[in-house]
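The structure under discussion is supplied below as structure tokens; questions concerning it will follow.
Every protein chain but one is kept in place in this view of the complex.
Note that the chains take the letters A, B and C in the order they are written out, and that residue 1 is the start of every chain.
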């Protein structure tokens, strides 16, 4: 038992952090609203796109514990690209015999996103809606839509292009359930990241902003708001890490652990939004201040890949042996 | 529309308050653990036992709006007697032709309690377990157990004697549903009262207790705890009052309104317990301080006559048209 | 306690309902935080005023119909139930208006109230300064005595819809040696005066919901001072306990939202997993309404709302967020689609974002809790 990441894992995440923080700041997110500010070449160059692909196909064959913190870093900067989806599906596509496609994906030449096949009528794929294919992925099945018909759907989070997906799909012959769990984990990891940024902004603001002759961060109510958000964020992290471990070890309770990761990370991010906005006050409510860029991402991520309530049902079905919802 | 009590109603509650506060203080509650400290003669003398009985049977024929604040006063002092049950059932017994029994009840000679016929296997009657009869009352049926076999069941709330009830019962030919709603309302009103006492104790303590060179009531965290409890208590009151009105006017949504009264009052009382204990700190956790007398009553009342979750199901069934639980 | 409506209250409700059914625009207006939408809302306000519905509780001579407070609540219920437009006059009729009723001169009432109520002259509040948000008394903007009036300089911010308004009102320091609450005076300022610069500030929706106003030696005549010079704090506080003020947020809006939530829940197939949250929102809207009816009854019988308005604000603002969060959860991924997306669902996103401002504006909920602690529970400062 050693509940900590390896040096290699931390070094990888650190390298990605450095690259992302340099390129994907708030200014870049704002540019992404109007221009096509494309981070995919950067990710390819950093080797990030190859992380989870099999070595036989030019990938690095890394597991969830290796890339989970990369996804956290993507979340911190609200990376406007479906990196989590990419990391989740390459292995499935490889299993299903789409080796060439996977090779092209690891270099960034081919772009394949994924969409959650949940209870709703429509499925939405995040970003590069113009990608050549979409994997429609549920907890038990996966289909590959080769020539998807996209309908672009603008969202509150302007840097995140969403598209509803139509088109014929072929069933993918691989471990769909595992790929689904990877997608959920990547989503949870990004939520963890964005929660941290949202909270950091509030802490910095609380130190700087003065009212009643002192920094607002010295007021007990403000302090306790921020501590509550920190608490949720801190206790969510090990839950996300454990889910990565369970994916890599194929733990019999893998799906429970992944759903818990989503629940804890999403709740942490949502609480961070509430508390951070409240501590900021009016300034946090404006378009010119950066907070909303990250809040909107948090909300979008929370709604994607199954809501908290959906995942709670999934955990309950296994743990409590009931079949609610 | 006039959302306020009449002068008469307020005067009655005031008179009962004066009598109860004089007789039923914390000292009296402690005495009630060991001695039989009987408040029934006092209630008879004050006319309280006759309030809800028909005038034809020597009662005062008063409605729920008239007695609801009397029940609040009983809650404030944690009256160790099944007054709510009494107020709830006299009308039903009169309807069912038990006029003589009702007459004896209004003078305090006969003692009849009531027990909730819920989902659980057992039914428990509050206090005077030695009473000559028990009405077993559910949302749709009522039976009168004439010679009940009691098994005394001590509870955490030592001043409140509970007994499980066995024995043959005769079905009561009256409006059981209405009597049940009255019992729930009386329970909610007492919760409202005891919540107030619990909160008052905390406010007084927060003013007196000093730490870090000032009263703890000047710390924002303590202030906000108490405000949260006050908020719940304040917004619960009109919900309870409306339920009384709906009983008196036989509103088509009477049962929804009564269940809401229980939900709001119980949650207010439970939050008052949590916040008051926290503000008191260790002293509130001791047997020699009075807080626990009222907290234990709040918990007991909350569990009686259907839990919050039970009543939430009842409201949902009508309002949301679903049949959960 | 009589929670049934009198015949005349019932008649008033039916009159409201009939008029609103006949007149509320069938297609929703554009957002009132845009210039185009604001103009549409102003036109609606004209129609409302001309039919006598703009300020029902005001005296007839100012365009009201002298409705009781209960009737005002009924009007609000019907207004929101009908899905009628947001009130762009609200910072006039619910904030400045009550202030004038309490502290204004007869001349001011005559001159200002009707144009305010008819949306012929639009008012925006200007309470905050860049360094004075929660700490309302730390005003730095100044007013200097000149012949016939004052010269105002400084910087006011978070003026809602200030970009589309004709005037603002707020506190300025008239006694340069004064500290905090003392030495402030309550001014009304026309935005077309020389020396005024306005910068629009966009909200979370990206709409120009606020303005920052820079004042450089702006002239304001004595006639536009409310109450006494250096007594501005008292004037501002008088408003907060006014029965006509925004402090008494009407329950109609929340009940209408709760009803929409119930509809949405049914449309989405009554998902069990969200049942308790939907139920809580509906019950809380009821509770808020019942509480308000008790408050209004007390006020009709001579009581004051006082610091209770802070309890109100905490309750409705937190309820409002919870309700909209639940709606977003019911909608799932499509909740976050922009209004112009093909699959967008109407209104909830905008309203959710707006609900988040509730615990911030008009005094943060932290400040409100402080006020309740100190004034209702009488805890020490």
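Convention: a contact is a pair of C-beta atoms (placed from the backbone, for glycine too) under 8 Å apart; a residue touches a chain by one contact, two chains touch by 3 or more.
Model, not experiment: these values are computed from the prediction.
Looking at A:31, A:122 or A:224, the residue that reaches the missing chain in the full complex is A:224. Listed by residue number, the positions of chain A touching the unshown chain are 1-6, 9, 65, 203, 206-207, 214-215, 217-218, 220, 222-224, 226-228, 230-231, 234-239, 241-242, 244-245, 249, 260, 263-264, 312, 315-316, 319-322, 324. Residues 116, 118, 120, 122, 124, 151-158, 162, 164, 210-212, 216, 219, 221-222, 274, 277-278, 281-282, 285-288, 292, 296, 299-300, 303-304, 307-310, 312-313, 324-325 of chain B touch the missing chain (whole complex, contact as defined above).
Please note the rule applied: only the chains that are shown with their structure count from here on.
With respect to chain A, maximal separation of chain centres occurs for B (centres as means of Cα atoms). Chain centres here are Cα averages; for chain B and chain C they lie 40 Å apart. Looking at chain B, residues 220, 224 sit in touch with two or more other chains. Touching of two or more other chains is recorded for residues 272, 366, 369 of chain C.
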